[in-house]
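Heads up, one of the protein chains got dropped from this complex, but the rest are sitting where they should.
Coming up: subunit A.
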Amino acid sequence: MQDKNSSNTTNFSSNSNATKVQLHINKTTLHLHVMPWVSLLDAIRDHGKLTGTKKGCDHGQCGACTVICDGKRILSCLTLAVMKDCSEITTIEGIANGEVLHPLQTAFIEHDAFQCGYCTPGQICSAIAMLEEGKADTRDEVKEQMSGNLCRCGANTNIIDAIMEFKDKRNE
């Protein structure tokens, strides 16, 4: 199936083990030929050229690589690209509506919820999907549910402030 927005066809390797994968990323379809061991993270960053999704550990321990896949937040470094054939994926590049920032992005800027910014895409994607999960209501619950996303700069309180503000406004 060829999406009308489809743009990219990457022949990643001449090796015959390469598998065809279609990823619907931020409403664009990416056609890849990837080896089965290519992580979704590397597929997005290196082949999809969407470097907003970050690699902090490649081991599922930091949350920097969080993307939203079929409505759920997942760690793209612990996911193989071939496992997500035909999935709908939203990365940080797909959170804003064109030039208009998502209210959580605006809240991050207002609350200075980042310093180096390297954990930020993961924090934002994680928070948006986390609120959809509906498991967190209080500040403590939000902190707990966001604890898979590390911030080495120590922007933690500002990050939670931004999420809480967005959450409260959303519920109004």
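By our rule, a residue touches a chain if its C-beta (ideal position, glycine included) is under 8 Å from a C-beta of that chain, and two chains touch if they have at least 3 such contacts; residues count from 1.
Methods note: contacts and distances are computed from a predicted model.
Colleague: As a check of understanding, state which of "PadR family transcriptional regulator", "Rieske 2Fe-2S family protein", "Putative flavoprotein involved in K+ transport" or "Xanthine dehydrogenase YagR molybdenum-binding subunit" is the UniProt name of the chain not shown.
Modeller: Protein name of the absent chain (UniProt record): "Xanthine dehydrogenase YagR molybdenum-binding subunit".
Colleague: By the contact criterion defined above, which parts of subunit A meet the unshown chain? Give residue numbers in ascending order.
Modeller: Interface residues of subunit A facing the absent chain: 12-15, 35, 37-38, 42, 45-46, 49-59, 61-62, 64, 91-93, 95-96, 101, 105, 108-110, 112, 114-121, 124, 140, 142-144, 146-160.
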